[in-house]
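Note sheet for the following structure.
Other chains of the complex are left out, but the ones given are in their true place.
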């Protein structure tokens, strides 16, 4: 940590900062320039709030040198993290392809979708049963009944299931049913939730918050990793900007930046990151070309009657066309579509 | 709701949209211009997702005419909502002045702060006991022990206490101790939490999310109101923008916009919205001048040793100076500082 003193800081102020550094167990490196004095605080600083120094008299600004995350950092773990999700390996040369409806609505809807996305090449099934809806008047999900339906779809198709958990009180029922726990964008900094997930051994799909920085996403992953659950899959799903032509702005830069900063696998959600089915294919191709380890895509057999996110859902035939395009890009990138395993019965 | 058709939409596509509108129980108003056909869907539309229409063939775009919130809307409730917090009335001509440390750290710290802010003119005490921290390695709060200390501070000073709730599982212990439940920015769309709070009768301070729109803030208030809890106090606390000179950007526009859209009281948090103690006074004055119903301000007796948010905390004497300045502005705005009630012993 570097503490930069004001140009008019007094020797007493400099001395006071030095004492404060020693008081918290760090060592000091003093650098006195013509205009500026800079004081380095050296040691285990990643868990020390920089505020502590910023409020001292004579301090201009404080800059962190080392990253505030450790377990998620590629610096301390240079190899890619690869872990199995029932049927395929995330983070490997196999491309993750998670597809399904925004919400589970009925038995026929989820079974029809599961079969269709499997046939098209998906290797996991998504479907929401507890829905975070902006309006209290919108459909809030089928709850445990939806989990039963997803389990049936898994049995019928062999696809592992990815389901969003909205609250720490749902952890037991979720772990019982699902293959991958999804943490939604609005919960990326629900730290209580992150902690209970960190206590499980179920793989996690952690979505970036609407206005979360890449560093904050990694800090949230750090919560889960610190709890002992190492199977964290990061997901870029669009950020909020001034542009209104699309629902969100796909931060495609996040793909190479994350691949550089962390060893964790990174996928992209072109449905939420664009908000419109017309743009999903282009952004799915772009994500794979940028180096993403996979995609999560909303697919619905009848978007006009979907209870949620109809506008951004692909019909199954269009999803199948998308998979073909994506496969070609994946091949160039040295990846391939993993086949899902066979149905369990 | 207005459905605008593409210029090349066929009569069959127009007819199909009309049928869809009738199917969901709305009536139709057709408007055929030279270039564009516009179809109005009239009735109770505030809980109908516009996606349903956007995916139909031939539809260019869909625009909502009526606000998606109802209970929070000034249109349906023109008078200001005023409700009592132990000792003063929020939303009235009495200015709410909530002050205290980011985190409760120790008995002496919270008691010292409580006495100091009361003396300076505060009418409520804030203090965090469950802390949402970006890093898993940061101080996470004293938990229930902190609530005991806050209760003691309330008894000693007569100040009602405002405490952040982070999860639905904390609701019972929180309701037992606190006078106002605070929902933090990161939980503004934690809908499970909003629902359990809606089931209580404890006043709520609902903070705007870092990148939440004003409309989304009102939709979150709607969740609580829909549950039956009418005592919701909205709080602007800065939004995330490209500007890095301050921690957040105070959206001062939100004050008059919210006062126009809703009957709920609106306060501002200049500590978080600037992130630096040097700017707190200026923004506190601006908030009251813009018409805010109150302020929530971080105060700490020794910011350099605060476990969190030291950089944006005022020392008690500086807070007292701030209150003097704010009082003068308040007077011009036809408001006055409410006195806190006397201690209970």
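Chains: A and B, in written order; residue numbering restarts at 1 for each.
As a convention for this text, contacts are C-beta pairs under 8 Å (C-beta built on N, C-alpha and C of every residue); 3 or more make two chains touch, one makes a residue touch a chain.
All of these numbers come straight from a predicted model, not from anything done at the bench.
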{"item": "Identical protein chains in the complete assembly, only 2 of which are shown", "value": "4"}
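One rule holds in what follows: only the chains that are shown with their structure count from here on.
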{"item": "Centre distance in Å when chain A and chain B are each reduced to the mean of their C-alpha atoms", "value": "27"}
{"item": "Chain B - residues contacting chain A, complex", "value": "20, 46-47, 49-52, 54-56, 68-69, 132-138, 140, 166-169, 186-187, 189-193, 210-211, 216, 219, 222-223, 226, 240, 277, 303-313"}
